[in-house]
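Removed: one protein chain of the complex. Kept in place: all other protein chains.
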Amino acid sequence: MAAGKIGRANSAFFKSYGKFGATPVEVGIVYLLLAASTAAVLLPFLHEIAKSFSHPNDVEAGRVLLFPLRPTLGNYRYFLQPEFNALPRAFVNNLFITAFGTLWSVFFTALTAFPVSRPRKEFPAGKGVMALVIFSIVFAPPMIPYFLAVRSYGLIDSWWSLFLPHTVLPFNMTLVVSYYRGLPEELFEACRIDGGGDLRMAFNIAMPLSKPILATVGIYTAVVFWNMFLHPLLFIRSQDLMPLQVFVRSILADAADMAGQDASLNLFSNSQSSKSALVMLTTAPIVLVYPFMQRHFIKGSLSGALKS
Amino acid sequence: MVLPGVAFFVLFKIIPGLGSVIAFQDFNIFKGIFRSDWVGLDNFRALLSYSEFPRIFRNSLTIGLLKIIFTFPAPVILALLLNELRPGAFKKLSQTALYLPHFLSWVVVSQLFINILSPQGGAVNSVIAFFGGKEIFFMAQEKWFRPIFIISSVWKESGYESIIYLAALAAIPTEQYESAAIDGVGRVQQLLHITLPALLPTIVVVFLLRTGNFLEVGFDQIWTLANPLVWSVADVFDTYVYRVGVLGGAYSMSTAVSMFKSAISLTFLMGGNYVAKKATGRGLF
Partner (left out) sequence: MKFHARKHAAAAALVLALAAGLWAGGAKDAKASGGASAGPAEPYRFRFAYGPWDAGKGKVELKDQPGNPYFQWVEQRVGVVPLIESWEWQGGSGYVQSLRLALASGEKFEAIRPWDMQLTQELIDSGIAIPLDDLLDKYAPTVKAAFSKEQWDMVRAAGKGKIYYLPQYGHIPGLRAGMVRKDWLKRAGIAKVPETKQEYVAMLRAFKAKDANGNGDPADEIPVSGREMLRWFDDLFVMHGVVMYEGHPQWKWNSAKGIFESQQVSDEMKEAIAFIRELYAEGLIDNVMPVQKAADWQAKISSDKVGTYFHLLGEVASYSKFVKDKVDKDESGLAYWDVMPMPPQVEGKPRYKNVYPLIQEPTLMITKYAKDPAAIMRWFEFGSTQEGQIFKDLGIEGKDYVKEGDAFKVINRLPAAQLRFLSGYTAYVPDIVRSTSLGPAKVAMIDKVKAAGVQDLEAYNLPPATYKGFEDYAPATAKLYREYASKMIIGALPMSAWDDYVKEWYAKGGQTVTERATQWYKGIKGLK
């Protein structure tokens, strides 16, 4: 019985598809479910992509399904018009804000999480800080006091009004705290014995071992910054500093019901196809973050540390 | 070390949070917090005596619970399935594809679902007609709203939310699986005895965090997905606040509703934390 199972585990077929001890049926089911899920997710996306490369009239008539009809780059080129000349700058702004904001937030989130994750005797305030975190998840400050506070800190019309309020994202911090708590205590003891202090434990032990969680938190944070809308709307006043999503929402929002003074017959203006193109343009960068980060989801990163 | 983080919390959460007192005022932007009239519990009384309060309360609660029950397990299952694959093209494609919907706004996603379910040539009804059935006007019927709401939530968010579980799964040492396989333990058994226990802390933490804002049912989603024909099951606290605020400047009321929701969520969170600690020995605090 056992030999039969070992035989299966060793056969070449399963070495390339399934994991240890997986039967063919199990692997098949996994593939089936995942293929169905992936299709369910990809089909609508392919539809959006097809729309963005199609002739506006075909899109609006509902004729476009998965393949572009009367392919054209016009939907994308539409945004190169002088009317939209604020867009490229906003795009670049978004890149900077996301890059810096992510590093800033992940760093401080991880930094704050470490002491909180330590046992009571080492850091008695841990429970208190955790209570702060939970509190801020459940209770959100109302808009006017929040606005007045940020304003009184002198952050209006500065990117710091986007970074500082997101220094520690409570959701992310909770995840990191939980992860740190799961790290084997022996490592920290060993570090202590070696004469290491808190900082050493945090930077040399905890963080290097936390690549998967930090990568996760990194992705989640990057998405938060990329999609940020409310904070820029309220706090950024100069066109030059404005990030992307505020503009995108305005363009995507229904421009109908306006007394268009000179509404000329531009095919691409206010069309569903160009809106799809805009969605593609503004989503592409952030979508690429995950594949880029996937290499940090390395299996068994912990086991190596234990052995040493 | 923890000082910058604490400073952040104090500056951006606690201090503005004190402004929640406007829930007990008739706040006027020209009088400011210190000179606006105090009305005590009037805003809360207005909320509770609102003619549709039972309905929005029931809907918020129901949708919140349904969301947790159905949208919580989906990312876990997805992560487990993905974990079964060896690294390769299909795995990479799947992982990337599955988290894409998160980046579409609800305006786009709701439109997608409305179109697919349309009785005028939508995909689902085309299939139904093909098999000889009668077309169903899904979006116009109350009984279909919650299922559509849940399905669209699962579709949009599962992939993205599965990332945290994939990270946790990545931390499980492979030797455990190797030795189990050598011992002849099947994959399903491995799942039950190695994977799930290792994943439990993450599951508990994420679950508790979700209960912490389980009444945040997603205004954008409801607003774009619902229409008057289904308001009886779709009307929630957030849509109520939006309506009241439509006339502008209803800061006190929206703060009061927000507080009310938070109090309920907090109760659920504390309860959940207690249960989690009893059952698994781990909680948020």
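A and B are the chain letters, set down in written order, and residue numbers restart from 1 in every chain.
Heads up, the rule we're going with is that contacts are C-beta pairs under 8 Å (C-beta built on N, C-alpha and C of every residue); 3 or more make two chains touch, one makes a residue touch a chain.
The model shown is predicted, which means the values in this text are computed figures rather than measured ones.
Trainee: Based on the whole assembly, the unshown chain contacts which displayed chains?
Mentor: It touches the following shown chains in the full complex: A, B.
Trainee: Write down which of A:86, A:131, A:190 or A:288 is the residue touching the left-out chain.
Mentor: Of the candidates A:86, A:131, A:190 or A:288, A:86 is in touch with the missing chain.
Trainee: For the chain left off this view, which of A:40, A:125, A:148 or A:191 is in contact with it?
Mentor: Considering all chains, including the one not shown, the answer is A:148.
Trainee: Can you name the residues of subunit A that touch the chain not displayed here?
Mentor: 56-57, 59-62, 79, 82-87, 90, 96, 99-100, 103-104, 143-144, 147-148, 151, 154, 156-160, 163, 208, 233-234, 237-241, 246-251, 253-254, 256-265, 267, 269-272
Trainee: Can you list, in ascending order, the subunit B residues touching the missing chain?
Mentor: The missing chain touches subunit B at positions 28-32, 46, 51-52, 111, 114-115, 118-120, 137, 139-140, 224, 227-229, 231-232, 243-244, 246-249.
In this text, only the chains that are shown with their structure count from here on.
Trainee: Over in the complex, which subunit A residues touch subunit B? Could you list them?
Mentor: 1-2, 5-6, 9, 16-23, 26-27, 30-31, 33-34, 37-38, 40-42, 44-45, 47-48, 62, 108-109, 111-112, 114-116, 123, 125, 127, 129-146, 148-150, 153, 164-165, 167-168, 171, 173-175, 178-179, 181-182, 198-199, 202, 212-213, 215-216, 219-220, 223, 227, 252, 279, 283, 286-287, 290-291, 294, 297-303, 306
Trainee: Please give the residue numbers of subunit B that touch subunit A in the complex, ascending.
Mentor: Its residues touching subunit A are 1-2, 4-6, 8-9, 11-20, 22-23, 27, 29, 33, 78, 81-86, 90, 92-105, 107-108, 112, 115, 121, 155, 159-160, 163-164, 166-168, 170-175, 177-178, 180-188, 190, 201-202, 205-206, 209, 212-213, 251, 254-255, 258-259, 262, 265-266, 269, 284-285.
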